[in-house]
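All protein chains of the complex are present and in place, except for one that has been dropped.
As written, the chain order gives the labels A, B and C, with residue 1 at the start of each chain.
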Amino acid sequence: MMQLRITENVHNWLFSVMPEGVASIVEMVLIAVVYLTIFAVAGLFLVLLERRVAAWFQLRIGPNRVGPQGLLQTMADAIKLLTKELTGTERADKFLYNLAPYFVIITALMALAVIPFSAEFHAFDINIGLFFLIAISSIGVIGILLGGWSSNNKYSLIGAMRSGVQTISYELSVGLSLLTMVVITGSLQLSEIIEIQKSGWLILQGHIPAVIAFMIFMISGTAETNRAPFDMVEAESELGAGFHTEYSGMKFAYFFLAEFINMFIISAIAATVFFGGWLSPFGITESIPELGVFWFLLKTMALVFLMMWFRWTFPRLRVDQLLTLEWKYLLPINLVNIVLMALLVWLNLTIRL
Amino acid sequence: MSYFSEIYKGIKTLLTGMSVTGKYFVTSRKGAITQQYPDNRDTLKMFDRFRGEVIMPHNEENEHRCTGCQKCEIACPNGTIEIIWDRGIDEATGKKKKKIDQFIYHLSMCTMCGLCIDVCPHDAIKWGQNFENSVYDRSTLTRVLNKPGSTLMQGVED
Amino acid sequence: METEILYNNFKSEEYFINMGPQHPATHGVLRLVLTIDGEIIKKVEPDLGYIHRSIEKMCERDSYQQIVHLTDRMDYLSANINNEAVCLAVENALQLEIPERVKVIRTIIAELTRISSHCLWWGVMGMDVGALTTYFYGFRDREMINDIMEETCGARLTMNYNVPGGLMLDIHPNFVKRVKEFVTHFKSKLPEYDRLLTGNVIFQKRTKGVGVLSREDAISFGASGPVGRASGYSCDVRKHHPYSAYDRVTFTEALHTEGDTYARYLVRIQEMWESLSIVEQLIDNIPEGEHRVSTNAVIKLPKGEYYQKVETARGELGVYIISTGTKNPYRLKFRSPGFSNLSLLNHIAVGGKIGDLVATMATLDLVIPDIDR
């Protein structure tokens, strides 16, 4: 009830001291500030986590110098990047070149808005939540395309083109695998999807097709975020740094942070749609709703870890194999899977507790 | 059918790979290969034969074993060693005798090939295990190995 | 028909791209000028010389003892084998009788060097195809060999341990113990390499059928070492022209016939097993004796021409000395394996994608100082 009280109290207090219009604006600004903070903190934390996890996979220690246990390492990196000179190529398209990082970061922020952290901690609960997420996540690629094209570097251009190909293909799988789950829920609204899962997480309710959908979602989600083994866009051993070769300083950091936030978002969607979001397992902490954030983050982080595990184990695919995987394997399986799920729902074979 | 068996096999190999990294993820804190270098200075001991730099050992009486025969200077492929020598008068016999004035060692040119030490007939020079040779000024890498005022150890040449 | 029209309408343009001299996949200062159509490689033209030090010219002014240390700096990953090549050439020219102990130790150290070079290659190979973790696993095992080398030879990479006439120092008392430790350690880790990378479906897709080199082309291009053997061309110098102690050990020459990137990968993995078995055969039977026969302080080779080939980790290294009877060679030529292996890159990379080129280059296992000399 504590959480509820904080948001509601703030809301009530704001509306009591100011006229309605002003209060709404102030509230929006407050929410924006809160989300920006989440963005920054989550981004920095995820970078640190990635480096730590990578180190442990690789028999290393990882960052351990700045701050206790190296916790401030990414903060120090961010400060370093802030103070670095912003360089660029001479004949770059300056306007698009400067615009590109913001494209990437704004889409990441927008997607963050509809993620339900807990029952109350949910900034923007629209009824087309899932659809919104799918739509937004495909805008991010425009930033990458712009950045790659406008920096007037052949490596960047190749990276950007690869990114375009990749995102257009994997968009389908992301959408279809989520659609498979929508067949069960019958709703696109994220809060409602979670509500339905009170009678069992969707991955249990939909059992076989849901597991397949989850696997496809994780694969294509990894591809959507351009992470290894699908990091065709950066492919450091092939393209140097890919689309952000010519970016430096904070502009580079935007791309970098956005990648990690996107990873967080993909994991958060998976946690929400397949693993019941902020719901506790078997309802063990149903009486304490403020633990919702904890459960949500726990599930998300577990999935983030899975994505990191992929990254630090697998070799990279080649660009044509990437497309083969999508069009020859994921897409047909996905289509069959939707039919299977529809049959399941029609014949009432879903498992409900 | 081969389509599905291919998928199955593919996923299996991926999981095998993940089990390898997963095992190390769990156990790596014990088996980390990282050496935290400046912190482990106290425990870090180089092997006796480690080629860090060429040194010339002196005993307590400030005596070294170098007769100034210049074999090392000839053996060196890079001109790392320069010996400035002199003729002094041996006090015992009263004869003129070669002695070194300065044994100059350019560490910056040294490739650590070991030919000078290999060729030295009196073991006057040896390998030092110090490897922390970074300096701010390049000229400090040129060293005079014989200490000021040092003399030849008795009985080396015989 | 339809696609043809489509293709002709969208006439694509070829463009140049500079891979290197600073590029993560060229492992050093190799510059490749690529002509690319989209992602498809039309031409690869290597531009060399970024670290050419003219070692051959330097050899003409150095004495034979001094030449040895220069060879460390050619193929630095098999430095000891390079040293051995020069020493063998000089010893054969002088007709020196080399003690058995020296031969055995040289063989053990050469095989350890080969394993360490292949370990590094394996890590880098994984990294080039995108699996970053392999690098550290490869380096962990290589580190043990480096420690052995450091203890016995005094240096980790550029050892200069061989001298004409034998070895600079006798092996360290700990040598045998440490090598045995390493052999048991590495035997448990090598299957892990297979589980992590070799079997991986993505890795196989990336490497099978990529960069195919036929046997005839391999010979014509002078390919040697694992590159030649992966094409089914039996070119192991250790088998055909045995030197040191190779005539008394049993090992099989790793041969594959596919000639693609995956075959080259498998050959190197198999070679690590073979090297381990050679080390195991010899480590318990190091004969007692001198570690060095004395030579003149100034070595003068009799007038004539001497050629010595050895098998380094990358292939056949040839040392061709023309002597006029003075204390310096009149002309000294190193036939380096990397140089010939690089020359076939254009032949096998054309038609592939950029990713294929990187994978192919990784299995050619180029060491740029070896090419540039």
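Note that in this section a residue touches a chain if its C-beta (ideal position, glycine included) is under 8 Å from a C-beta of that chain, and two chains touch if they have at least 3 such contacts.
FYI, contacts and distances are computed from a predicted model.
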Listed names "Cation:proton antiporter", "Cysteine-rich domain-containing protein", "Sugar ABC transporter ATP-binding protein" or "NADH:ubiquinone oxidoreductase 30kDa subunit domain-containing protein", matching UniProt entry of the absent chain: "NADH:ubiquinone oxidoreductase 30kDa subunit domain-containing protein"
Left-out chain, listing which of the shown chains it touches: C
Hidden-chain contact residue, picked from the options C:Glu56, C:Glu143 or C:Glu258: C:Glu56
Which residue of C:Leu255, C:Val293, C:Ile322 or C:Val350 touches the chain not shown here: C:Ile322
In chain C, positions touching the absent partner: 48-49, 52, 54, 56-57, 61-62, 92, 216-217, 219-222, 224, 233-235, 240, 302-307, 309, 316, 318, 320, 322, 331, 333, 335, 339-340, 342-344, 347, 372
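Throughout what follows, only the chains that are shown with their structure count from here on.
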Touch-based graph of the chains, sorted into line, ring, star, complete or other: complete
Mean-CA-position distance for chain B and chain A (Å): 52
Averaged-CA centre spacing for the pair chain C and chain A, given as whole angstrom: 44
Touching two or more other chains - residue numbers and ranges from chain B: 14, 17, 20-21, 33
Multi-partner residues of chain C (at least 2 other chains): 133, 136, 140, 196-197, 200, 202
Touching residues on chain C, where the partner in the complex is chain B: 62, 65-66, 68-70, 72, 133, 136, 139-140, 143, 147, 150-155, 158, 160, 163, 168-169, 172, 192, 195-197, 199-202, 297
Chain C partner contacts - residues on chain A that touch it in the complex: 54, 57-60, 154-155, 158, 228-229, 231, 235-240, 312-321
Residue ranges of chain B in contact with chain A within the complex: 7, 14, 17-18, 20-22, 24-25, 28-29, 31-34, 36
